[in-house]
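Left out: one protein chain. Kept in place: all the others.
By written order: A and B. Residues from 1 in each chain.
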Amino acid sequence: MSLLQVQNLVVEFPSRHGTLRALDQLSFEIAPGEILGVVGESGAGKSLTGAAIIGLLEPPGRIASGQILLEGERIDNLPPDQMRRIRGRRIGAIFQDPLTSLNPLYSIGRQLIETITTHLPLTHAQARQRAIELLQETGIPAAQERIDHYPHQFSGGMRQRVVIALALAAEPKLIVADEPTTALDVSIQAQIINLLKSVCKKHGAAVMLITHDMGVIAETCDRVAVMYAGRIAEIGPVRDVIHAAAHPYTQGLMRCIPDIEVERQNLHQIDGAMPRLNAIPPGCAFNPRCPQVFARCHQERPELMPAATTQAACWLNASPTSPARAAALPEAQP
Amino acid sequence: MKSTLFKWLDSDVGHSFRTSPAALFAAAIALVCGLAALFAPWVAPHNPFDLATLDLNNARLPPAWYPEGQWTFLLGTDDQGRDILSALIYGARISLFVGLISVLLSVLLGVTLGLLAGYLGGWVDALLMRLCDVMLSFPAILIALLIAGIGHTLFPNAHEALAFGVLIAAITLTGWVQYARTVRGSTLVERQKEYVQAARVIGVSSLAIMRRHVLPNVLGPVLVLATIQVATAIITEATLSFLGVGAPPTSPSLGTLIRIGNDYLFSGEWWITIFPGLVLVLIALSVNLLGDWLRDALNPRLR
Partner (left out) sequence: MSAQPAAAAPQAPPEAAPLIRAVDLARTFDVSAPWLNRVLERKPRQLLHAVDGVSFEIERGQTLALVGESGCGKSTVARLLVGLYQPSRGHFEFAGQDAHAAYRSRSGRAIRRHIQMIFQDPYASLNPRWRVADIVAEPLREHGLISERAALEARVGELLQSVGLSPLDRVKFPHQFSGGQRQRISIARALATQPEFLVCDEPTSALDVSVQAQVLNIMKDLQRQQGLTYLFISHNLAVVRHVSDHVGVMYLGRLVELAPKQALFAQPRHPYTRMLLEAIPKLHHTGHARTPVQGEVPNPLNPPTGCAFHPRCPAANRRCSSERPVLQSLDGVRVACHAVEEGRL
């Protein structure tokens, strides 16, 4: 059974000028223990997806429709105090900036112990022991002494390790990590990614890794979802999405990433820009920029449908024998 | 002009204005007071300062709805036969005039010094900030009294303009500090931003950068502060006038009127002091409400 199921999630922002749809019929699943990457450019809605799952959507944003199921139970419509119990105990969170993720006024030990005792039935001494073990696991040297230190006494990379320890403190089944390595140096990034992977595998926690860095996704994730304008463009095993993408946006995206191993004269570029939330074109959101656009793309919005090895929301993959494709207008030049 | 007004009303700030009852109410009051004060000679039923029209027989008449009152003197008269309503209108005029001018001068002084302190840093900053600290450690009224006292001693035969000058100077010199501090803080932030560095790389001089680049970006909070400070300035002026060192008795402001009326409070002629007091409260309240609304409307996080 899936650990997390998101079904037709719609997140809206009502404003004076009208309602903006930030996430539009999002559906995906995360299996227990798997690492799912969510990748996309700014404005695609990946951070919002994470926020909606944890239940930390900033008002006036709200879940307009759809369901989020954790181990079969709905969590999107829970009252705040019940959601608070789930957050931390069953879902852990890691955010981008290690500086602001930790309260500068309390020692890290106190923050860890507080999280542990809130969610697990342990005594203070047991919680402290567990906290020390967690710190050791995440690679903090001299954990026995450092547990009483304050966040400012740690470097950026160390702080992010503490944040990972904090996220794992109550043994959650799912961890939502929003750009956990973006604010870190390249060499520290490598360490933290490795740590996240190993520690989550060890504790059997699934990870939803949100980032814009495809390289990080390539090295860490089992599957990846590519988001565009509040929708999922493609989802599938990471190797297939990177090397054999079925959606033209994913194909374009992979080709414009400068590769350290291969040199090119000019980088491939996708002309234009992601549409703003209030200006999403009808049909497929990518149609103004797509090199393989045809008539149907302007009329009907494609749902995720099976392509070769992935699932892509693109009419190019509509089955040739399906009545849907047969009914489509003949291919016309844009 | 009209189209700009409509465009503004349609913007986020304008929308917030239209939907905020406090802002609309306050703006209405402020507008009425402002217009009445501006057009005082035409609006006021009498001219209370024209000695020829005063008649001591009309002295201390109660407001019109009392049996002894007369409808020509709607709110009653004071001890010299001056119509309270007209005195209020002229007095509001003086109060608003003094308030607005002193705030304007405070803003000019404070913003300039704040910009210099924030941008130049070093000893300039240290000096100016210590000056601010010193000025803030004295209560404003005391400083104003001091300056007013010095002024009156230096110019014992002060005629009106000088009295006003001293009054405005007193309020200005106590009010500039908050602008300097706010602008200094904003300047420190803006100075680090890349557009300022880009201007330096182009070769623009420091003064030009301060004037053309930094200044437009630090004025936001100043606007809110200035609006609220108009109320404070008016009250400070009223206090000084009440204490006798403010507006000259020949052009009484609201504060002077309150002082004059104070002597008669216990003999039962309450209207001489209460009405000026009410108007003062109304003006200060409406300006404060406007300032509060403006601060919330301009705050990007609350939008």
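For the reader, a short list of remarks on this structure follows.
By definition in this document, a residue touches a chain if its C-beta (ideal position, glycine included) is under 8 Å from a C-beta of that chain, and two chains touch if they have at least 3 such contacts.
Quantities reported herein were computed from a predicted structural model and do not represent experimental measurements.
Residue B:N217 is the one among B:S20, B:T112 or B:N217 that touches the chain missing from this view.
In the complete complex, the residue from A:I75, A:V216, A:C297 or A:A312 that touches the missing chain is A:V216.
Remark: the omitted chain is touched by one listed residue; of A:E73, A:E133 or A:D185 this is A:D185. Listed here are the subunit B residues that touch the chain not shown: 193-195, 197-204, 213, 216-217. The missing chain lies against subunit A, touching residues 41-42, 155-158, 185-191, 193-194, 212-216, 218-219, 238-239, 242-243, 252-254, 256-261, 263-264, 266-271, 273.
Quick note on the criterion: only the chains that are shown with their structure count from here on.
In this assembly, the C-alpha centroid of subunit A lies 54 Å from the C-alpha centroid of subunit B.
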